[in-house]
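Pasting a structure here, questions to come.
Shown here: the complex without one of its protein chains, the others still in place.
== subunit A ==
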Amino acid sequence: MSAIAHTDPNAAAGGWRSVVADWSGDRQAFQVPWGKAMMWIFLLSDTFVFSCFLTGYMAVRITTTAPWPNPSEVFALTIGGQSIPLILIAIMTFILITSSGTMAMAVNYAYRRDRVRSAALMIVTALFGACFVGMQAFEWTKLIHEGVRPWGNPMGAAQFGSTFFMITGFHGLHVSAGVIYLLTVAARVLAGRYEQGGNYQIVEIAGLYWHFVDLVWVFIFALFYLW
């Protein structure tokens, strides 16, 4: 792979010329390790899954004639006798962003071959993720107690429940899978599995997945909770 890059004069070119050079000539189009390319393609397909969910949510929210429940009030928490709108969701957002930050640093330390720090940061990331899922479970429990069901709720449009459980549930499933994924990679890094080859690409690939989960939350937070 790197041999081709060195012999092809077009490979060094920038802009459109590099796109043409990479796609033509009947050879490898993406100058990255296959694992990374595959993760990107998986994430692209996942983008379409979440896009379809959010578009479906948009469609039912437009079409319903019943008033849509106000997320600001539905997700408010009473802390110290004061009702603070959307506070739990805000904390969840900050937790997920923080976990993305620690993951980015884990990738950095992995490439420096500092495997103890890298694994520690990955475990911290996984703990933040588990914390996020826990808070989501709390949120679900609260809403279910208030009578929100996939087929109806006391606050307004029936479609609120179905879209809420489907979108946040699917996202929570991604976070849960990510926690297991990160813990697995962290254990392998810590055990020195990649020490001999010195190739820590796997940490960056796991990181791509984790940042994607954070990315999807950015869209859910904006379009579902704030809209």
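The definition used in the following text is that a contact is a pair of C-beta atoms (placed from the backbone, for glycine too) under 8 Å apart; a residue touches a chain by one contact, two chains touch by 3 or more; residues count from 1.
Basically, contacts and distances are computed from a predicted model.
Look at the chain that isn't drawn here: its UniProt entry, checked against "Cytochrome C oxidase subunit IV", "Aliphatic sulfonates import ATP-binding protein SsuB", "Nitrous oxide reductase family maturation protein NosD" or "Transport permease protein", names it "Cytochrome C oxidase subunit IV".
In the full complex, subunit A contacts the hidden chain through residues 2, 5, 14-16, 18-19, 22-23, 29-33, 36-37, 40, 43-44, 47-48, 51-52, 55-56, 58-59, 62-65, 72, 85-86, 90, 93-94, 97-98, 100-101, 103-105, 107-108, 111-112, 197, 199-201, 204, 207-208, 211-212, 214-215, 218-219, 221-223, 225-227.
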